[in-house]
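For this view, one protein chain was removed and the others were kept in their places.
In this document, chain identifiers A and B correspond to the written order of the chains, with residue numbering beginning at 1 in each.
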Amino acid sequence: MSSQANRTSRTLITVWTVAVIVFLYLPMIAVVLASFSRQRYFRFPIPRWTTEWYTRTLESLSVRDLLWTSLSVAALVTVLSVVLAFFGALAFARYDWKGRKVYQRLVLLPIFFPQAVLGLALLLWFSVLGVTTSWQTAVFAHMIWIVPIVILIMSIQVYSFDPALEEAAFDLGATRWQVLREVTLPVLAPGIVSGAIFAFLLSWGNFPLSLFTTGADQTVPEWLYSKMVSGYTPMVPTLGSLTMSGAAVFILVIYLAWLAVAARRRRQMTAPDD
Amino acid sequence: MSASRHDRVSWLRQPGVLAALPAAIFLLLGFAGPLAMVFGYSFMPPKTFSLMQPPTVENYISVFTDSYYISFTWSVTLAAITVLLLFPICYPIAYGMAKLFGKWATLVTVLVAVPLLISENIRLFGWVLVLVKNGIADGSLQTLFGVSMSGLLYSVPAIVLGLVYVYLPFMLFPLVIGISMIPDTLKEAASDLGASRWQIFREIELPLAMPGILIGGILTFILALGSLAESKILGGQAIVMIADDIESSFTFAQNWPKGAVLSVLLIALSGIIVYALFRRIDLDQIIGRR
Partner (left out) sequence: MSEDSSSFLELDSITKKFGDFTAVRDISLKIREGEFFTLVGPSGSGKTTMIRMLVGMEQPTSGEMRLQGRVLNDVPANKRPTCMVFQSLALFPHKSVGENIEFSMKIAGVDPARRRQRAEELLTQLRLPVNYYDKGVNQCSGGERQRIALARALAFDPQILFFDEPLSALDFRLRKTLEKELKDIHKETGKTFVYITHSLEEAMVMSDRIAIMKAGGIVQVGSPHEIYNNPVDKFVAQFMGEVNTLAVEKAGARSVRGQADGATYQVSRMPEGFTSGFLIIRPEVMKIGKAAERLKNRVKGVVFNDYALGSRIQYQVRATATNEHWLVERLQDDPYEGKVDDTVSIGWQPADSILVSE
């Protein structure tokens, strides 16, 4: 009787989960469908299909500029955030020091902060300081939000790090630098890699912070938004689909690389049977 | 005196403090600084761009006597509705991920997290395509049943849909952490002691999962409260939310002090809630499972 009820609720939960995942992907499927529609204004079911918008988008010089700007911002944000957040995460989860609990809370505040308001505050801040906004200021703005997130992600790994590993290496004669290179960095590598992936993709897709801080430069999400509100062109779903598939390919490549590394490590770590 | 200075120096030399410094200085410059400045502007006379004027509370008075309460009320209401809808939507999934799905839970996690990495406004634009006249919803209904359902877009329900959609992962993941903190044996013990399913949920699960529920609820509430894109892309001109008002004060109206006051009020509201949350939870326990 009870196991019957269990099975029913298990089925219901599974069905519900699948339904919600479909709900999460529905709009993305809609964007991809729209990108293959010949009509200037989308209608469903799609009467005529085309790949014309892809050719046009890929040939457009302004799109190349957009992609280049987005890529530069995301790449720089990733490198800088990972370095700052690595030490931040050590302070968050590895070391015990007076003031740590306060630091933990303060450093997470930007995550809880409305991004649009943060973007506007930074716009004012730059103008008061006399800094001309450009894609570089957007890097700074993105990092305010992304560094705390990466700290959080890396901390999860740092918490499970046994400090005795560092002490053991030190005890065995390693210098501080050798301890970092030989033990701390390699053991924390999975956390660092996932932090970097999140940093890159969150910067790549960010809109509210970019909107107010890129000045004359424009990232892909900004351009998409501006064309959605005025001057709609079917290049919106097309470029949208392209960036989505870019993100998907990126995640897939990382995932495959991960599998390869894990497999190599397993091979390396398995002693021959004899 | 010299002893306290010595204490300060030795505090600074701890590895934890040294490691905290880079990020702390960066956030001081890029987060605390701008916020202090916004706070300063909120006391400047209307429409000034200088921080050197004699301070005044004029802006606060004008904001309270003006009709800004409308956008505030909309923001708070929609944020509350979002949280109330997200909790029952996410709880069963979170329960499944924490207790039932086993190795499939990783797949669900990835599937829910991937959309987070795709620009919010592309995904919201997808909803425009679904809801728009002759779009996916309308077009399907016309083809299948011959009924038309135009007018879905640019309405309050469309904004709520957008908020629920965008912030779903922010409710789901904290709930998963919260629920996985409940040891299975406790529920078995409760059931052994004669508790019904509903009693187990109310007496055991809910209180023990509370840190996760609080984080999820407050995170989604605050993010929805300060949201901008949902109401602009899906709501059209249907309503104005507080972030719209702040944006237009800073940009079109060029009234920085007024925008600053609205920001300060929004920050204060979010800040009180976050403060209450942080007092109740232990981050070491939740993130580090200690």
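The criterion applied here is as follows: contacts are C-beta pairs under 8 Å (C-beta built on N, C-alpha and C of every residue); 3 or more make two chains touch, one makes a residue touch a chain.
The structure displayed is predicted, hence computed values, not measured ones.
Asker: Counting the whole assembly, list the visible chains that the omitted chain makes contact with.
Answerer: So, spelled out: the chain left out of view touches A.
Asker: One chain isn't shown here. Among A:51, A:132 or A:178, which residue touches it?
Answerer: A:178
Asker: Tell me which of A:156, A:187 or A:251 is the one touching the absent chain.
Answerer: In the complete complex, the chain left out is touched by residue A:187.
Asker: Could you please point out the chain A residues that touch the chain left off the display?
Answerer: Residues 162, 164-165, 167-175, 178, 182-183, 186-187, 189, 265-266, 268-272, 274 of chain A touch the chain absent from view.
The rule is simple: only the chains that are shown with their structure count from here on.
Asker: So what's the Cα centroid distance for chain A and chain B, whole Å?
Answerer: Between these chains, centre-to-centre, one finds 18 Å.
Asker: Which of the residues in chain B end up touching chain A in this complex?
Answerer: Its residues touching chain A are 11, 14-24, 26-27, 30-31, 33-35, 37-38, 41, 51, 89, 92-93, 95-97, 100-101, 108, 111-112, 114-130, 132, 134-136, 138-140, 143, 165, 168, 218-219, 222-223, 225-229, 232-233, 243, 246-247, 250, 256, 259, 263, 266-267, 270, 274, 278, 283-284, 287-290.
Asker: Using the touch definition up top, name the residues of chain A that touch chain B in the complex.
Answerer: 10, 12-14, 16-17, 20-21, 23-31, 33-34, 42-45, 83-85, 87-88, 90-101, 103-110, 112-118, 120-125, 128, 140-141, 143-144, 147-148, 151-152, 155-156, 159-160, 198, 201-202, 204-208, 220-221, 224-225, 228-229, 236-237, 240, 243-244, 247-248, 251
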